[in-house]
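Working notes, structure below.
Just one protein chain is left out here, and the rest sit where they should.
What follows is chain A.
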Amino acid sequence: MKNKPGLRKGNFFESIAKGERIVTETHAEINNEDITLDVKEFNLFYGAKQALFDINIKIPKGKVTSLIGPSGCGKSTLLRSVNRINDLLSIVRIEGNMYLNDDPIYDPAVDVIELRKRMGMVFQKPNPFPMTIFENVVYPLRIDGERNKNVLAEVCEKSLRGAALWEEVKDRLNDSALAISGGQQQRLCIARAIAAEPEVLLMDEPCSALDPIATNKIEDLIDAMRGEYTILMVTHNMQQAARTSDYTAFMYLGRLIEYGPTGTIFQAPHCQETSDYVTGRFG
(Lines give C-alpha, C1' and ligand atoms only; values in the text may rest on other atoms or scores of the structure.)
Protein backbone atom coordinates (compact mmCIF):
# COMPACT_ATOMS: atom_id res chain seq x y z
CA MET A 1 0.00 0.00 0.00
CA LYS A 2 1.22 3.48 -0.88
CA ASN A 3 1.59 6.17 1.70
CA LYS A 4 -0.76 9.07 1.29
CA PRO A 5 0.99 12.34 0.55
CA GLY A 6 1.90 14.17 3.71
CA LEU A 7 1.96 11.00 5.77
CA ARG A 8 5.12 10.24 7.58
CA LYS A 9 6.74 7.03 6.32
CA GLY A 10 5.21 4.16 8.25
CA ASN A 11 8.04 2.37 9.92
CA PHE A 12 6.79 2.07 13.50
CA PHE A 13 5.76 -1.56 13.20
CA GLU A 14 9.13 -2.51 11.78
CA SER A 15 10.90 -0.65 14.57
CA ILE A 16 8.74 -2.34 17.20
CA ALA A 17 9.47 -5.72 15.66
CA LYS A 18 13.19 -4.92 15.84
CA GLY A 19 12.80 -3.79 19.46
CA GLU A 20 13.79 -0.23 18.67
CA ARG A 21 12.71 2.71 20.74
CA ILE A 22 9.63 4.55 19.48
CA VAL A 23 9.46 8.32 19.55
CA THR A 24 5.85 9.40 19.72
CA GLU A 25 4.56 11.68 17.00
CA THR A 26 3.18 14.44 19.25
CA HIS A 27 1.39 17.27 17.51
CA ALA A 28 2.46 20.83 18.25
CA GLU A 29 -1.00 21.92 19.48
CA ILE A 30 -0.36 20.23 22.84
CA ASN A 31 2.30 22.84 23.58
CA ASN A 32 -0.34 25.55 23.77
CA GLU A 33 -2.25 23.82 26.55
CA ASP A 34 -2.07 23.99 30.33
CA ILE A 35 -0.89 20.55 31.41
CA THR A 36 -2.55 18.70 34.28
CA LEU A 37 -0.88 15.33 33.95
CA ASP A 38 2.59 14.85 32.57
CA VAL A 39 3.86 11.33 31.89
CA LYS A 40 7.60 11.11 31.40
CA GLU A 41 9.60 8.17 30.05
CA PHE A 42 7.21 5.71 31.63
CA ASN A 43 7.82 1.95 31.42
CA LEU A 44 5.77 -0.72 33.13
CA PHE A 45 6.39 -4.43 33.61
CA TYR A 46 4.04 -7.20 34.69
CA GLY A 47 6.67 -9.53 36.11
CA ALA A 48 9.09 -10.07 33.25
CA LYS A 49 6.63 -8.90 30.60
CA GLN A 50 6.87 -5.27 29.61
CA ALA A 51 3.46 -3.71 28.96
CA LEU A 52 4.34 -0.02 28.49
CA PHE A 53 7.35 1.33 26.60
CA ASP A 54 8.78 4.85 26.90
CA ILE A 55 5.43 6.59 27.28
CA ASN A 56 5.58 10.39 27.08
CA ILE A 57 2.27 12.19 27.11
CA LYS A 58 0.94 15.49 28.44
CA ILE A 59 -2.76 15.59 29.33
CA PRO A 60 -4.21 19.09 28.93
CA LYS A 61 -6.28 20.75 31.60
CA GLY A 62 -10.04 20.96 31.15
CA LYS A 63 -9.98 18.86 28.00
CA VAL A 64 -11.16 15.36 27.14
CA THR A 65 -8.35 13.11 25.97
CA SER A 66 -9.01 9.65 24.51
CA LEU A 67 -6.66 6.69 24.48
CA ILE A 68 -7.40 4.44 21.53
CA GLY A 69 -5.72 1.33 20.20
CA PRO A 70 -6.30 -2.38 19.71
CA SER A 71 -7.22 -4.57 22.66
CA GLY A 72 -4.24 -5.45 24.83
CA CYS A 73 -2.10 -2.48 23.74
CA GLY A 74 -1.81 -1.14 27.28
CA LYS A 75 -4.51 1.54 27.49
CA SER A 76 -5.92 0.31 30.78
CA THR A 77 -2.44 -0.28 32.13
CA LEU A 78 -1.48 3.32 31.42
CA LEU A 79 -4.69 4.65 32.98
CA ARG A 80 -4.30 2.46 36.06
CA SER A 81 -0.73 3.66 36.47
CA VAL A 82 -1.88 7.25 36.86
CA ASN A 83 -3.68 6.64 40.17
CA ARG A 84 -1.30 3.83 41.09
CA ILE A 85 -4.11 1.31 41.36
CA ASN A 86 -1.66 -1.04 39.66
CA ASP A 87 0.28 -0.97 42.94
CA LEU A 88 -2.29 -3.44 44.21
CA LEU A 89 -0.69 -6.05 41.96
CA SER A 90 2.55 -7.09 43.54
CA ILE A 91 4.11 -8.15 40.22
CA VAL A 92 4.03 -4.66 38.74
CA ARG A 93 7.29 -2.73 38.42
CA ILE A 94 7.71 0.68 36.83
CA GLU A 95 10.37 3.04 35.53
CA GLY A 96 10.03 6.74 34.81
CA ASN A 97 7.58 9.07 36.44
CA MET A 98 4.34 11.01 36.10
CA TYR A 99 3.44 14.42 37.47
CA LEU A 100 0.02 15.60 38.59
CA ASN A 101 0.09 19.39 38.47
CA ASP A 102 3.86 19.17 38.92
CA ASP A 103 3.71 16.84 41.94
CA PRO A 104 5.47 13.54 41.30
CA ILE A 105 3.17 10.51 41.34
CA TYR A 106 5.89 7.91 41.71
CA ASP A 107 8.18 8.86 44.53
CA PRO A 108 9.00 7.04 47.77
CA ALA A 109 7.78 10.06 49.72
CA VAL A 110 4.34 10.14 48.06
CA ASP A 111 1.35 9.21 50.22
CA VAL A 112 -0.57 7.09 47.73
CA ILE A 113 -3.86 7.50 49.58
CA GLU A 114 -3.67 11.30 49.49
CA LEU A 115 -2.60 11.12 45.86
CA ARG A 116 -5.58 8.99 44.87
CA LYS A 117 -7.95 11.46 46.52
CA ARG A 118 -6.86 13.98 43.90
CA MET A 119 -8.12 11.76 41.09
CA GLY A 120 -11.36 10.06 40.20
CA MET A 121 -11.71 6.79 38.35
CA VAL A 122 -14.60 5.22 36.48
CA PHE A 123 -14.35 1.57 35.52
CA GLN A 124 -15.58 -0.56 32.65
CA LYS A 125 -18.36 -2.11 34.66
CA PRO A 126 -20.37 0.06 37.02
CA ASN A 127 -19.18 -0.82 40.52
CA PRO A 128 -21.35 0.95 43.08
CA PHE A 129 -20.81 -0.06 46.69
CA PRO A 130 -23.53 -2.06 48.42
CA MET A 131 -24.82 1.01 50.21
CA THR A 132 -27.47 3.64 49.55
CA ILE A 133 -27.19 6.01 46.61
CA PHE A 134 -26.42 8.83 49.04
CA GLU A 135 -23.66 6.93 50.85
CA ASN A 136 -22.08 5.96 47.55
CA VAL A 137 -21.77 9.56 46.43
CA VAL A 138 -20.42 10.87 49.72
CA TYR A 139 -18.05 7.95 50.31
CA PRO A 140 -14.99 10.03 49.34
CA LEU A 141 -15.98 12.55 52.03
CA ARG A 142 -16.72 9.85 54.57
CA ILE A 143 -13.22 8.46 54.26
CA ASP A 144 -11.98 11.94 55.07
CA GLY A 145 -14.11 11.90 58.20
CA GLU A 146 -16.69 14.47 57.07
CA ARG A 147 -19.75 14.21 59.35
CA ASN A 148 -21.58 17.49 58.75
CA LYS A 149 -24.96 16.52 57.29
CA ASN A 150 -25.38 19.77 55.40
CA VAL A 151 -22.00 19.47 53.74
CA LEU A 152 -22.69 15.85 52.78
CA ALA A 153 -26.13 16.64 51.39
CA GLU A 154 -24.77 19.59 49.43
CA VAL A 155 -21.94 17.57 47.90
CA CYS A 156 -24.34 14.73 47.12
CA GLU A 157 -26.68 16.99 45.18
CA LYS A 158 -23.89 18.83 43.41
CA SER A 159 -22.18 15.62 42.34
CA LEU A 160 -25.37 13.93 41.20
CA ARG A 161 -26.28 17.04 39.20
CA GLY A 162 -22.79 17.00 37.77
CA ALA A 163 -23.33 13.43 36.68
CA ALA A 164 -26.79 14.23 35.23
CA LEU A 165 -28.44 11.82 37.63
CA TRP A 166 -30.02 14.10 40.21
CA GLU A 167 -33.47 14.35 38.64
CA GLU A 168 -33.71 10.57 38.33
CA VAL A 169 -32.76 9.67 41.88
CA LYS A 170 -33.43 12.70 44.08
CA ASP A 171 -36.49 11.05 45.61
CA ARG A 172 -34.76 7.81 46.47
CA LEU A 173 -31.35 8.75 47.74
CA ASN A 174 -31.75 6.22 50.52
CA ASP A 175 -32.47 3.30 48.21
CA SER A 176 -29.77 0.76 47.55
CA ALA A 177 -27.44 1.78 44.75
CA LEU A 178 -27.74 -1.75 43.39
CA ALA A 179 -31.43 -1.21 42.66
CA ILE A 180 -30.98 1.32 39.84
CA SER A 181 -30.24 0.46 36.22
CA GLY A 182 -26.76 -0.20 34.89
CA GLY A 183 -26.59 3.13 33.07
CA GLN A 184 -27.70 4.96 36.21
CA GLN A 185 -25.18 2.99 38.24
CA GLN A 186 -22.42 4.14 35.92
CA ARG A 187 -23.49 7.78 36.26
CA LEU A 188 -23.61 7.21 40.01
CA CYS A 189 -20.00 6.02 39.82
CA ILE A 190 -19.15 9.20 37.94
CA ALA A 191 -20.89 11.26 40.63
CA ARG A 192 -18.86 9.42 43.26
CA ALA A 193 -15.68 10.02 41.31
CA ILE A 194 -16.26 13.77 41.08
CA ALA A 195 -17.53 14.25 44.66
CA ALA A 196 -14.07 15.14 45.94
CA GLU A 197 -13.42 17.48 43.00
CA PRO A 198 -10.59 15.53 41.42
CA GLU A 199 -7.87 17.20 39.39
CA VAL A 200 -8.17 14.51 36.76
CA LEU A 201 -10.92 12.03 35.96
CA LEU A 202 -9.81 8.66 34.60
CA MET A 203 -12.35 6.58 32.69
CA ASP A 204 -11.68 3.08 31.43
CA GLU A 205 -14.16 2.26 28.66
CA PRO A 206 -16.99 3.67 30.75
CA CYS A 207 -19.68 2.69 28.24
CA SER A 208 -18.58 -0.76 27.20
CA ALA A 209 -21.05 -2.52 29.49
CA LEU A 210 -23.97 -0.25 28.60
CA ASP A 211 -26.65 -0.21 25.93
CA PRO A 212 -26.71 2.54 23.25
CA ILE A 213 -29.15 4.79 25.10
CA ALA A 214 -27.18 4.69 28.34
CA THR A 215 -24.02 5.18 26.28
CA ASN A 216 -25.46 8.31 24.73
CA LYS A 217 -26.25 9.74 28.13
CA ILE A 218 -22.70 9.17 29.34
CA GLU A 219 -21.27 10.71 26.18
CA ASP A 220 -23.50 13.77 26.60
CA LEU A 221 -22.34 13.96 30.18
CA ILE A 222 -18.68 13.81 29.20
CA ASP A 223 -19.35 16.54 26.70
CA ALA A 224 -20.95 18.68 29.39
CA MET A 225 -18.07 18.11 31.78
CA ARG A 226 -15.58 19.48 29.31
CA GLY A 227 -13.89 22.61 30.57
CA GLU A 228 -14.65 21.92 34.19
CA TYR A 229 -12.92 18.57 34.44
CA THR A 230 -9.76 17.13 32.97
CA ILE A 231 -10.76 13.79 31.55
CA LEU A 232 -8.51 10.97 30.38
CA MET A 233 -10.62 8.25 28.84
CA VAL A 234 -9.87 4.86 27.36
CA THR A 235 -12.20 3.83 24.61
CA HIS A 236 -12.49 0.87 22.36
CA ASN A 237 -14.91 2.69 20.19
CA MET A 238 -13.41 5.09 17.67
CA GLN A 239 -16.67 6.92 16.97
CA GLN A 240 -16.86 7.61 20.66
CA ALA A 241 -13.34 9.04 20.71
CA ALA A 242 -14.12 11.13 17.64
CA ARG A 243 -17.40 12.41 19.08
CA THR A 244 -16.33 13.20 22.61
CA SER A 245 -12.66 14.02 22.86
CA ASP A 246 -10.50 17.06 22.17
CA TYR A 247 -7.28 15.09 21.93
CA THR A 248 -6.66 11.50 20.92
CA ALA A 249 -3.68 9.27 21.56
CA PHE A 250 -3.12 6.12 19.55
CA MET A 251 -1.35 3.26 21.30
CA TYR A 252 -0.02 0.07 19.83
CA LEU A 253 1.79 -2.84 21.51
CA GLY A 254 2.55 -0.83 24.63
CA ARG A 255 3.89 2.18 22.68
CA LEU A 256 2.33 5.57 22.18
CA ILE A 257 2.43 6.08 18.41
CA GLU A 258 0.70 9.38 17.77
CA TYR A 259 -0.94 12.03 19.88
CA GLY A 260 -2.75 15.12 18.70
CA PRO A 261 -6.07 16.96 18.28
CA THR A 262 -8.88 14.49 17.66
CA GLY A 263 -9.86 16.01 14.31
CA THR A 264 -6.35 15.67 12.93
CA ILE A 265 -5.85 12.17 14.29
CA PHE A 266 -9.00 10.96 12.56
CA GLN A 267 -8.84 12.99 9.36
CA ALA A 268 -5.20 13.75 8.69
CA PRO A 269 -2.94 11.73 10.96
CA HIS A 270 0.78 12.14 10.51
CA CYS A 271 1.53 8.44 10.71
CA GLN A 272 0.59 5.67 8.36
CA GLU A 273 -0.14 3.30 11.27
CA THR A 274 -2.60 5.72 12.84
CA SER A 275 -4.30 6.20 9.52
CA ASP A 276 -4.60 2.43 9.03
CA TYR A 277 -6.06 2.01 12.50
CA VAL A 278 -8.60 4.84 12.41
CA THR A 279 -9.82 3.80 8.98
CA GLY A 280 -10.37 0.29 10.30
CA ARG A 281 -7.65 -1.46 8.32
CA PHE A 282 -6.55 -3.33 11.42
CA GLY A 283 -7.39 -3.56 15.06
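The rule we apply is simple: a residue touches a chain if its C-beta (ideal position, glycine included) is under 8 Å from a C-beta of that chain, and two chains touch if they have at least 3 such contacts; residues count from 1.
Note that contacts and distances are computed from a predicted model.
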| message | So one subunit is absent here. Using its UniProt record, which name fits best from "NADH-quinone oxidoreductase subunit B", "Electron transfer flavoprotein subunit beta", "Hydrogenase assembly protein HypC" or "Phosphate transport system permease protein PstA"? | response | "Phosphate transport system permease protein PstA"
| task | Check the options A:Ile133, A:Val169 or A:Ala196 and report the residue that touches the missing chain. | result | A:Ala196
| query | Any idea which of A:Glu20, A:Asp211 or A:Glu228 touches the chain not displayed? | reply | A:Asp211
| Residue of A:Ile35, A:Ile85, A:Val110 or A:Ala268 in touch with the missing chain, whole complex considered | A:Ile85
| Where the complex has a chain not shown, which of A:Lys117, A:His236 or A:His270 is the residue touching it? | A:Lys117
| note | Note that chain A touches the absent chain at residues 83, 85, 88, 90, 113-121, 123, 125-127, 129-131, 139-140, 143, 176, 178-179, 181-183, 185, 189, 192-193, 196, 209-211, 214
